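One protein chain omitted, others in place.
As written, the chains take the letters A and B, and residue 1 is the first residue of each chain.
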Amino acid sequence: MSNDTVEKQKVATVWQVAKAVMFAFMGIRKKSDLENDAATLKPTQLIVGGIIGGILFVISIMLLVRLVVS
Amino acid sequence: MVNGNSKANVLMMKKLLVFTLIMFVFGYALVPFYEKFCEVTGINNLLKPDVLVKDNNWVDEERFVTVEFDANTRGLPWQFKPLQRSARIHPGEPITVMYEIANNSEREMIGQAIPSYSPRFLDKHLKKFECFCFTKQVLKPNEVRQMPVQFVIEPGLPTDIHTVTISYTFFELPDGASTIKK
Partner (left out) sequence: MAAVHGDAHGHEHDDHHPSGIMRWITTTNHKDIGTMYLWFSFAMFLTGGTLALGIRAELFQPGIQILQPELFNQFTTLHGLIMVFGAIMPAFVGFANWQVPLMIGAPDMAFARMNNWSFWLLIPAATLLVSSFFVPGGAAAGGWTFYPPLSTQGGLGVDLMIFAVHILGASSIMGSINIITTILNMRAPGMTLMKMPMFVWTWLITAYLLVLVMPVLAGTVTMLLTDRHFGTSFFNAAGGGDPVMFQHIFWFFGHPEVYIMILPSFGIVSEVIPTFSRKPLFGYSSMVYATASIAILSCVVWAHHMFTAGMPTVGQLFFMYATMLIAVPTGVKVFNWTATMWRGSMTFETPMLFAIGFIFLFVIGGFSGVICAIVPIDIQVQDTYYVIAHFHYVLVSGSLFALFAGAYYWIPKWTGRMYNETLGKTHFWLSMFFFNLTFFVQHFLGLAGMPRRIPDYNLQFADFNMISSIGAFGFGLTQLLFLYVMINCIRSGEKAPQKPWDGATTLEWTHLPTPAPYHSFEKPPVVQ
């Protein structure tokens, strides 16, 4: 794939990546949204998004645990 | 089978092999990470001196605890023993015990002692103010040295515990290694 075609694709916003990752964590996604994701998101974006999502997930559970223990 | 994109395949394989290597190193990196994690969170604190709190020196004179002392060496030609086998003390009462160590070899050696306790939860109630295990020990050929450990067993120790054991194991540090910190 040359650089031209990459630039012509719609650029995914951060929010779009975040949404895809959030739905992935729950395991539910509408088909139309998925096709939209597949068309616009690049794997690297999803992997970075997934890692950030994972870290946020861990932090949120930590906060919950703190809340319960305190 | 030759494919048009075999170059891309080889590139992908290289990337994945590098990733595999990184994960192998990561496995080893978990060791210092684990130690650091335990140190920061205060789990497994064996080799740090505790601070004697002057106000909190209540001694439970109602009961006695027998403390047994044990000494081992691992893989080095040293002789290592406590000068007393056991002591009967009140919880809260500070005590100093001497250990003797002798280097039976003809070369200078460096070692460090690692403590372990029985019962295991003793570490929560044992406060050490001074211990030879906090630092590495350098012994010249045939040197003999006596070293103290000063500690108190807090009165918070469960009342059904009457005997505890403190054990030290000396092991050799390679030349130039820094003190083990836990």
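As a convention for this text, contacts are C-beta pairs under 8 Å (C-beta built on N, C-alpha and C of every residue); 3 or more make two chains touch, one makes a residue touch a chain.
Note that the coordinates shown come from a computational prediction; the quantities given were computed from them, not determined experimentally.
Taking the full assembly into account, the omitted chain touches A, B.
What chain B contributes to its contact with the hidden chain is residues 1, 3, 5, 8-9, 12-13, 16-17, 19-21, 23-28, 30-31, 34-35, 41, 43-44, 72, 74-75, 112, 114, 116, 120, 169, 171, 180, 182.
Contact residues of chain A toward the unshown chain are 23-31, 33-35, 38, 50, 53-54, 57-58, 61-62, 64-66, 68-69.
Keep this in mind: only the chains that are shown with their structure count from here on.
Centre-to-centre spacing of chain A and chain B amounts to 44 Å, using the average Cα coordinate of each chain.
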